[in-house]
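Only one protein chain is missing from this complex, and each of the others stays in its spot.
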Amino acid sequence: MIDDAGVVVAFWVIAVSTVVCALMVAAVRNLVHAVLFLALTFVGVAGIYIVLAADFVALVQVLIYAGAVGVLMTFAIMLTPAADRRNSETIFQAPAAVLAGLVLAIVTFVAYDTEWRISGRDAFPATAASLGEAFLKPYVVPFEVVSVLLMTAMIGAIVLTREEGDDV
Amino acid sequence: MSSVVLASVSLENVLVIGALLFSIGLYVSLSKRNAVGILMGVELMLNAVNVTFLAFSRYVESPRPLDGQVFAMFVIAIAAAEAAVALALAVAVYRHRETVNIDEIDLLRW
Amino acid sequence: MTGALLTIITDNWWDIRDLSNLSGAIRDLVSDAGGPGWLVYVVAGLLGAAGIVTFVGVTAIINIWIERRVVGRMQSRLGPNRPGPVGLLQPLADAIKLMQKEVLQPKLADALVFTAAPIAFTVPGIAVLAVVPWGRNMTLASLDAGIVFIFAMSSLAALAVFIGGYGSNNKYALFGSMRVIAMLVTYEIPIVMSLLGIAMFAGTMNLDGIVRFQEDHWLFLIMLQPLAFVIYFMSSSAELNRTPADLAEAESEIAGGYHVEYSGMKFGLYYAAELINCVTVSAIIATLFLGGWWAYKLDEIVPGWMIYIGKVYAVYFLFIWTRGTLPRFRIDQLLAFAWKWMTPMALVNVLMVAAEVLIWEETGWSAGVLLPIYVVLNNALALALIVAWVRVFAPRFERFPDRPRFYSTIDVPSLPAVAPVQPGTQSQ
Partner (left out) sequence: MPIKSEPVEVNIGPQHPSTHGVFRMVARIDGERVTDVKMVVGYLHRSMEKLAEERTYTQNIPFTDRMDYLAAMTGNLGYCLSVEKLAGIDVPERAQYLRTMFSELQRVASHCMATGAFINDCGAWQTPVMYTFRDREKVLDLFEMTCGARITTNYMRIGGVAFDIPDEFLPALDWLVNDDLPARFEELENLIVGNEIILMRSRDVGVVTPEMAINASLSGPMLRSAGIAWDIRKADPYCVYDRMNFEIPVGYNGDSYDRMVIRIEEMKQSLRIIRQCMAELPDGPHKVDVPLALRPPAGEAYSRVESPKGELGFYVVSDGGPAPYRWHVRAPSLINLSVLPQMTIGQSIADAIVTLGSIDINVGEVDR
């Protein structure tokens, strides 16, 4: 339970603006604007992380999502022609909306229906060191697998985009 | 302070925010025409999942409460890799088909 | 309430050596007045933020003068010296001029992106200043992962520059944006790697903790990590768009790059933000490598934040110096330099630090014995690597000598005799 009034106010402000930004991603016509709102959403989500006492994850979120993925997406948009920069919907708009609403309803129902085993503990103390420990002790195998995956993804991305017959 | 509605943030509140983000992401990824737009929806959903992970990590009784954060980190790492590959795919598809509109890319082979 | 006011007066809150006295006094005032705990937090945070924003505003203004004046001296001229005493009012004149200018926006520019970019470029630079310690107990937000915060903010600034150039709908601006991204992708790696050594030695990523480490072990980390300092300085000058790596602006090539379409106060914001970012990086260097507010025994006499600002300006002077003296790299040379020199060197540095920290922890020898040895070792390594690179790997142009050859006589071909043409006979 988080009941420090400052944090509560911060949470609601951040949460509302994050959801509004996410809605703008769905609503705006211009793909570049959508990326910008997406970056704002990422920053807002990082704010929610901070409220949830995960400041290290929040910083990584800003670094990876808002910085890297945002730039990557803008880049991808620029590599495609100007005519394709609208963010229009397909014919699946209505079914998609229905499905999304359904998911929202179910998750909300489950969230309120379930009896959660809430622990009364305080926020975590500084998490960076304990996260590092977790990565290198119990989760060392997944950690290494992720690093291999990142390497593979990097090579894969290079292979996909490079010119055929390019010797470099 | 208790007289004010919403004076505290409960697990359910965070879960609903996560659900909202997830459903927006789902809508975006299902309805958008542009491949990059779809990718945005996917990223939104991954973020929503992360919010949920961290919410459980913060609130729920557990012997190893930090596991939620560790999972979130893994999700971020994999999402970064996925974004790189997906955008490379989008660029590659554009190069072959001169479009990134999903409804025009309807052949399994070209 | 009156009692609290009295404490503020009787307490030593005016002691400028430690501004946390002031915030403590305010905290007492609020809690004595019956304010809730979070209000103290908010008030102290707002005050700190106000302080930092004030500092940023004042620095941006002073730096305009300092930079123009110092560079002027380096260029054997005076620099601004007309408005006010020794030209001190020049920044004011600049600001008034910029504010009076019409804010132009290209017709086909993306209005939202075009407007948002300068703001998004300014904010991260200021935000970083929140995590640096200004003095003992004078950190606005003592973040546990302060170094990661620095990386996160610098990547945000790059996004801002990118979208600004993209939104201008100008080819030069687009070139600038593309170069920013290429440089960001390349230089993020050496920056992260170079600061990794610092975090490993200090055992923390908290900037307060790093300063405390330097205080405890009685040395500046630049002595332990000279190579990291060189790498960080060079990469951040690339990230800051300052010569020799100001490719994204490249006045002489792409006429200003990403801010070529900006005018009036929007340009002023870019201009100020560049100076602020430079101060921010100087502040990071002063904190991580130069001991922050701590300076041996000096910080017992002089207020810590004064020492700190002094160090920040010392580093800032280095940036002005490079700007005043060096020509610019070409983009491929700069990227090659980052990939072929900085990244491997940073990796070598990280390995070296890892081994040293491991020895320190495993043997349990006292820091007083080990650290001097490490200082000597690391300095020798840095020197050896730099010299080796200059001698072995640097681009060489020995195919041709630097100096031309000289001829005192030349073969004169005999000029053919031409019959004079009478005027009027020529065809028009």
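Note that the chains are named A, B and C in the order they appear, and that numbering of residues resets to 1 at the start of each chain.
The rule we apply is simple: a contact is a pair of C-beta atoms (placed from the backbone, for glycine too) under 8 Å apart; a residue touches a chain by one contact, two chains touch by 3 or more.
None of the values given here were measured: they were computed from a predicted structure.
S.K.: Touching the left-out chain: which of C:Thr243, C:Thr287 or C:Asn378?
M.R.: Checking the options C:Thr243, C:Thr287 or C:Asn378, the one contacting the hidden chain is C:Thr243.
S.K.: Which of these touches the unseen chain: C:Glu102, C:Glu300, C:Glu362 or C:Asp402?
M.R.: Among C:Glu102, C:Glu300, C:Glu362 or C:Asp402, only C:Asp402 touches the chain that is not shown.
S.K.: Kindly state which of the options C:Asp32, C:Glu215 or C:Glu253 is in contact with the chain not pictured.
M.R.: C:Glu253
S.K.: Which chain C residues would touch the chain omitted from the figure, given the whole complex?
M.R.: 71, 74-77, 171-172, 174-175, 243-244, 246-247, 250-255, 323-333, 394-395, 397, 399-412, 415, 420-424, 426
Convention: only the chains that are shown with their structure count from here on.
S.K.: Please tell me the distance, in whole Å, between the geometric centres of chain A and chain B computed from their C-alpha atoms.
M.R.: 5
S.K.: From the C-alpha centre of chain B to that of chain C, how far is it in Å?
M.R.: Centre-to-centre distance between chain B and chain C: 34 Å.
S.K.: Calculate how many whole Å lie between the centre of chain A and the centre of chain C, each centre taken as the average of the chain's C-alpha atoms.
M.R.: Here the centre of chain C sits 29 Å away from the centre of chain A.
S.K.: List, in ascending order, every residue of chain A touching at least 2 other chains.
M.R.: Residues 5, 7, 56, 60, 68, 75, 127.
S.K.: Among the residues of chain B, which ones contact at least 2 other chains?
M.R.: Answer for chain B, listing residues that touch two or more other chains: 1.
S.K.: Mind pulling up the chain C residues that touch chain A in the complex?
M.R.: Residue list for chain C touching chain A: 36-39, 41-42, 110, 112-113, 116, 143-145, 148-149, 151-153, 155-156, 158-159, 162-163, 166-167, 181, 184, 204-206.
S.K.: For chain B, which residues count as touching chain A in their complex?
M.R.: 1, 6-28, 30-34, 36-37, 39-41, 43-44, 47, 50-51, 54-55, 57-62, 64-67, 69-70, 72-74, 76-85, 87-92, 94, 98-103
S.K.: Looking at the complex, which residues from chain A come into contact with chain C?
M.R.: Its residues touching chain C are 4-7, 30, 32-33, 36, 39, 55-56, 59-60, 62-63, 66-68, 70-71, 74-75, 78, 126-129.
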